[in-house]
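To start, the structure itself, in structure tokens.
What you see is the complex with one protein chain gone and the rest in place.
Note that the chains are named A, B, C and D in the order they appear, and that numbering of residues resets to 1 at the start of each chain.
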Amino acid sequence: MRAGAAAAVCRYLGIRLGQALIALFGVTTAVFFALRLSGDPAQLLAPQGASQADIAALRHQLGLDAPVWRQYLDYLGNLLHGDLGYSYVQHEPALTLITQRIPYTVNLALAALVLSAVLGVGAGMVMALNRGRWPERVLTPLVLVGQAMPAFWTGILLILVFSVTFNLLPSTGFNGFDSLILPAVTLASLSAATIARMTRGAVLEQLDRDYIRTARSKGAGTARLVTRHLARNISIPILTVLALEVANLLGGSVVTELIFAWPGIGQLTVQSVDGRDFPLIQAIVLLAAVVYIAVNFVTDIAYAVLDPRVTTTGKAAGP
Amino acid sequence: MTTTPLVEARGLTKRYPVRTRTGKRILTAVDAVDIAVAAGQIVAVVGESGCGKSTTGRLLLALERPSEGTVTLQGRDLNRLSAAELRRSRRDIQPIFQDPYDSLNGRMRIRQILSEPARVHGIDPAKARSVHDLLDLVNLSPDYAERYPHELSGGQRQRVAIARAIALDPKFVVCDEAVSALDVSVQAQVVNLLRRLQRELGLAYLFISHDLALVRYLAHETAVMYLGKIVEQGPTETLFTDPRHPYTQLLLAAVPRPHLGSRLRRAEAAVAMGDLPSPLDRPAGCVFSTRCPLADDRCRTEEPALRPVGNGRTAACHYAETADVAA
Amino acid sequence: MRTSRNLRMAALIATAAAALAACSTPPSGGTAPKAGSAGTSLTADLASYPASLDPGLQYDTDSYSVYRNIFDQLLRRDPKTNKIVPGLATSWTQKDPKTWVFTLRSGVKFSDGTPLTAADAAFSIQRILDPKFASQQNANFSAVASATGSGNTLTITTKYPSPTLLSYLTTLSVVPKADVQKVGNAAFNLHPIGSGPYTFVSSIPGSQVVLKRNDSWWGPKPQIKQVTFRAVPSGASRVADLKSGKADIADSMTPDSATQLTGSSGLKVLSAPTERVSYLAFNTIKGGATNDPKVRQAISMAIDYKSLITNLEQGYAKPVNSVLTPLAEGYPTGLPGYTYDQAKAKSLIQQAGAKGKTIVMATSPTYDPQIVQAIQADIQDIGLKVSIQNTDQATYLKKVQSPTHDWGSIRFGQWSCSCLDADGVAYPLFHTGTIWSSYSNPQFDALVDKARQTIAPATRTQLYAQAYGILNKDLPGIGLFQIDAIYGASAKLEWTPDAQQSFFVADMKLAS
Amino acid sequence: MNDMLLDVRDLRVSFGPGKDAVTGLTLRARRGETVALVGESGCGKTLSALALAGLQPREAAVSGSAELGGVQLLGRTERQLRRIRGNLVSMVFQDASTALNPLMTVGAQIEEVMAIHGTHDRRARRKRSVELLAAVGVPDAANRARSHPHQLSGGMRQRVMIAIALAGSPDLVIADEPTTALDVTVQAQVLALLRESTRDAAVLFITHDMGVVAEIADQVVVMYAGTVVESGPIAEVLERPHHPYTAALLASVPDPDVPQAGELPTIPGRVPPLGERDAGCPFRDRCPKSQDRCRERPPLGPVAGGESAVACWYPEHGEGSSRTVEEATR
Partner (left out) sequence: MRNHRTLVPAIVIALYVLVALCAPLIAPFDPNHADLAARLSGPFATTHGHFHLLGTDGLGRDVLSRIIYGSRVSLAVAAATVLVSGAFGVTLGVVAGWRRGWLAAVIMRLADIALSVPFFLLAILVVAVLGPSLVNVVICLSLVRWPRYTRIAYANVLETRERGFVRGAVAVGAPGRWIVLRHILPEVAPLAVVVGTLELGLMVVFEASLSFIGLGVQPPTASWGSMLSDGQQYVASAWWLATFPGLALFGLVLTVNLLGDAVRDRLDPRRRVPRRVRRRRPGLGEPAAEPITTALEADHA
């Protein structure tokens, strides 16, 4: 039975993986061609006084004078060999540049994820379990405020207060733990609010379920309801949100990294897009898509682990 | 009856691929079912949940394509019609579903719901049955036309569903558990209505139900299904008074009766039967052999054919003539 | 092979990073020392992280600021006079109009101990010219036909007489041939080795670079022992860092932030005029209204230059009389310059029949939006409508440099050729057929072409005076002002910035 | 009447003024006795049952008295109720597919009752839960204890529900339509099981199905629109219904054993919804015998010559399932 379940999970995940690869292929292709419509890196790279010929030479050196389809086939060919190309601007393998930055973004995103998950789930639970009582009345406005604060504004205000006015925390760069605080808080605030609302909704929905009534009819108290019954059942919707939040946090880290000069992938993305550093952009897009897909994938597996029904019906929650 | 039946299913089979823990399997929901409904006749299909009776209903409604077999309406194979022809033929076959809360579009007024069939078929409103007439036919006052379904009780909604079903003067109506979601007092009203309409409009019904008492009251013919197969079929009265298949016998015995005295018999009969096997693990030989108190080796290996057992009945049991398990 | 291993590594890192990141800090390039401590280490805030540390590649301000400390340059400019003075090359002669011979300082060693020879200098030029290297500086040295080195003699031949060669050689940093060839360009970029006053210690890509004093450097011993360059893109944050003492010096200050600093105790503003000029260029070919010289003239009179300099630039800018700065070789000192005369501008617009016409102004976020909008307002005041088309730099360049000249009527930009020479402005911006030019005047072309191949400074100056005279008549472009480089610094820092924005830490001193 | 284990008097549940969902439920049950609470949807039977276990919706106000073996069930704090639930009073809900926690094994769900009520030895709990599963007729109980609800059939799930209800050896088992969602064959099995396994407890059995009532009940309480209209011993209520509503309910279900001609007797109209109920007999609008006096609510009073009580000014005195209500009115 266990083996059978595992096989079902594998088959299911296999299908998802296949679909994911198709999506991956689509993303890279779309980005590849869109990029080549969007500007000429040689123009950006050449010195201001460079002549047409200089730029043409640079273009040739970068292989950008070949027909686009040719460039695309080369790109795919290299990709199959694991070669993501060299950055035009930094003259390093795109992969090296990305791997240098990954730890920072992961650090920031993870810190924000932990922060927002702990705060969000906690607040959501408290709100749902105290529906209509003071803890909910206190938390609701906080959550609403958190949801209405754009990250770039939050960041500016935090810098204004904690760095400029009180000089408590560094406003930029990476220099140990204290420089992580402001970016992580900025990044986490919206997510925490979203997760809190979601958790509240999920808990309320579960509280309305018959099995909760059954548990109460057994004499279960709040603590038991939460730990034994709610915890696992809300873990599925919460997991769904967290998975989306991971994607959101990685996406949101662009703005946050810019504001706080955080040396992560987000900043690299902006720089590479600004500089039309095609190989680097393509590599980043590939990474982003892989992360997005991986997160979905992990979520699917987690569904299967958490919810025994998934393995037997062969379908996960959600579309 | 030698005349061509109004609706006839032959060798009707429906298989679904199902993913299970142990891999992809085929679920045979309906297995080689023959069923015929003559004009103006009520044929009931009874059985436990999962026996394939609802699937049979959907196949007869051509809402699903059979894996094998044919469904003919007045000699025309529904599944061979073009999409447009099928849509046109649909006016002759109408469904009434179980859940009256689900079967009406909550965003439409009753008037819109009842005039939709005619509009779909582009019928001149002057020639179609008027909403007023339809409401009248199902004993609802005309002012219901402007209401929304949520303003109606379950019984009233089911009347509207019936009115919609008869809006195009169909010849054949599939009632899939059409009254089981209703309270008993309302149920009786709707049953009376169905019966009256059948008489007045000359409708034929396929009456799918798990309620044997209603079936006995309503149906001319009854087919008993078990795990996708018809195990016994025949005129309702004969079937109820002298069931020949052990399953029919046990099923009848298990029906709760609103009077004292049947307690013991019923429980024993039911307990004897045990649990319904999974439709994915249909027993070899006779499908009922795992639960049949009379089953012997023959039953477990050799599948009994559905054969005449007298008085117009057919039964799929090797021992149909002698079987008596619920006395 | 190498890349496939890298890919596997990356996959490993990516998965492991997720697990590790929570508990471990990223591989750090050493924690930055607190600014000002011990007086011998310096923290400098740059606007962005250097695009490369290999001096053969990028030469944007931030890269320049960092790597020029690691390497020695062949030539240098005197910070006060801007005259070309010895660097690694102690002397040079011109054998013929196309051949230059340089004698290199002897006894100079790279920080890995290998001696620096003319072969290294030649190699440093050759690699820039190597198409496979795809260096952005290629165009700066495109006049070079060959560079050879033997012993301490470097010989450079040019394809044609090049008056700007020496100018560009002041930007040439010399890299160790042996090491570059051994480790490869990519690795060298990550861990550069030079002969300069500082050596590379560590870096956090995207965040900071740490250098330490090279005690075996041939020049006078710098006072500052260690320097940390940090990338701090937000101007406000750079100000905050200065105020809180987290940084001793910050680059790329805006005039507004500079005025903020002047009020703070313990801080000061350092500035120097640069060869960077703010300019407007007109599309005289497909510019619509701006095809008409009257309209261009009107616009040149519409702009309140003084207000731009005093109000927006807070005085950190100087007026110019052409699209060139006085620092440049060939600056036409005799030209009268532009005047602000709104009334006359209005009447010119009337005369040209251009009143109410819409002109498109192309710009990119790279350029100060406030100036763009101030100019827009000025031009609108004389009766034209100005529609700003703000696209990112790549799109801006693609549009503006397109041979079809379909980019609009007017554009705002800043120009610096890093050569301190009129040629570096006049030719690429206004010569017929060059990528930036939407202007054509054979007379002007002839003058510029001639000046390009003339070595004698006096003749050149005269040629440019004529050429710029034509420009100020035809007005294919307007110089707005000369831009100052502005630095915010601790009051303890002693340093004089120069026109080249050379960020030579060796020249800096921190009082304790 | 001291031998009564369960004694509910005048139970009322209200959602606010004019919204009295249950207006006076009185019933009694001895140990081993099953009381069927009968009525159509919306009559307040489920709400009454929930109120007995203190599980009514938060906004509902409960009053009256309900003693179980001398213990007052109503007006308890949540903390006190927790001791009562599962231990003294347990429940079997209608739809086991939703009433069981989908993510817990059924064994764990049975064990939970014991864990809550003081069995700290995990092994003992496990052993007893398997015993209980076996006792409710789950084959291969030791393995099935490790199954999740979705892996069981509907009948098996309902057996698990019963095992949960029995785990605390309660004095009162409240079964709320426990067989409505089941096929007749399974229904019969579950009813038999319930009957056998609750010999030491009182059972409050809620249903709308007179057939099921006949099957399981010792006493019948018929509710209509929140109030009891008739109560009495099963035989008497089934054979000689006194309230027109009871009679009509019985009549409107056809008998599978008897061929029936003509139309089915029906009850015209519908149950007055909450908020539209007045002080009169709630059935009077649908009652063929209603008269002016029915504007006044009839009290639940004993019937002459029987053990039943009926709330009707003009009770029936007819026989069995004879047709006492007019045929449908069209």
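Please note the rule applied: a contact is a pair of C-beta atoms (placed from the backbone, for glycine too) under 8 Å apart; a residue touches a chain by one contact, two chains touch by 3 or more.
No experiment lies behind these values; they were computed from the predicted model shown.
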Remark   = The listed residue (A:Ala42, A:Val89, A:Ala220 or A:Val254) that touches the chain absent from the view is A:Val254
Note = Only one of A:Leu44, A:Ile102, A:Ala215 or A:Ile293 touches the unshown chain, namely A:Ile293
Key: Contact partner of the left-out chain, one of C:Ala89, C:Ile125, C:Val180 or C:Val239   = C:Val239
Message = For a quick check of understanding: of D:Gly64, D:Gly107, D:Gly154 or D:Pro244, which residue touches the chain that isn't displayed?
response = D:Gly154
Absent-chain contact - pick from D:Asp7, D:Asp20 or D:Asp183 = D:Asp183
Positions on subunit A where the hidden chain makes contact = 19-20, 22-24, 26-27, 30-31, 34-35, 37-39, 144-145, 147-150, 152-153, 156-157, 159-160, 164, 190-191, 194, 197-198, 201-202, 205, 236-237, 240-241, 244-245, 247-248, 251-252, 254-255, 258-259, 269-270, 273-274, 281, 284-285, 288-289, 292-293, 307, 309-310, 313, 315, 317-319
Key: Those residues of subunit B which, in the complete complex, touch the missing chain   = 49-50, 61, 63, 86-91, 93-95, 97-99, 101-105, 107-108, 116-117, 120-121, 154, 161, 164, 168, 180-181, 210
Request  = Since one chain isn't shown, list which residues of subunit C touch it in the complete complex.
outcome  = 234-236, 239-240, 243, 254, 256-257, 260, 304, 307-308, 311-312, 365, 369-370, 372-374, 376-377, 387-392, 394-395, 398
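By definition in this document, only the chains that are shown with their structure count from here on.
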Note = Taking each chain's mean CA coordinate, subunit B and subunit C are separated, in whole Å, by 85
Task = Could you check subunit A for residues that touch two or more other chains and list them?
result = 312-313
Key: Junction residues of subunit B - those touching two or more other chains   = none
Request  = Please give the residue numbers of subunit D that touch subunit B in the complex, ascending.
outcome  = 40-41, 153-156, 183-189, 191-192, 208-215, 234-235, 238-239, 248-250, 252-257, 259-260, 263-268, 270, 320-321, 328, 330
For the subunit C and subunit A complex, residues of the former touching the latter = 3-4, 6-10, 13-14, 17-18, 20-22, 25-28, 31-32, 48-49, 51-52, 54, 57-59, 131-134, 136-140, 142, 185-186, 189-190, 204-208, 230-234, 236-237, 240-241, 243-244, 246, 392-395, 397-398, 401, 415-419, 424-425, 427-428, 433-435
Request  = Flag every residue of subunit A that touches subunit C in the complex, lowest number first.
outcome  = 38-41, 43-55, 57-58, 60-62, 81-84, 86, 88-93, 95-104, 106-107, 110-111, 114, 159, 163-164, 167, 170-177, 258-259, 261-264, 267-268, 271, 273-276, 287
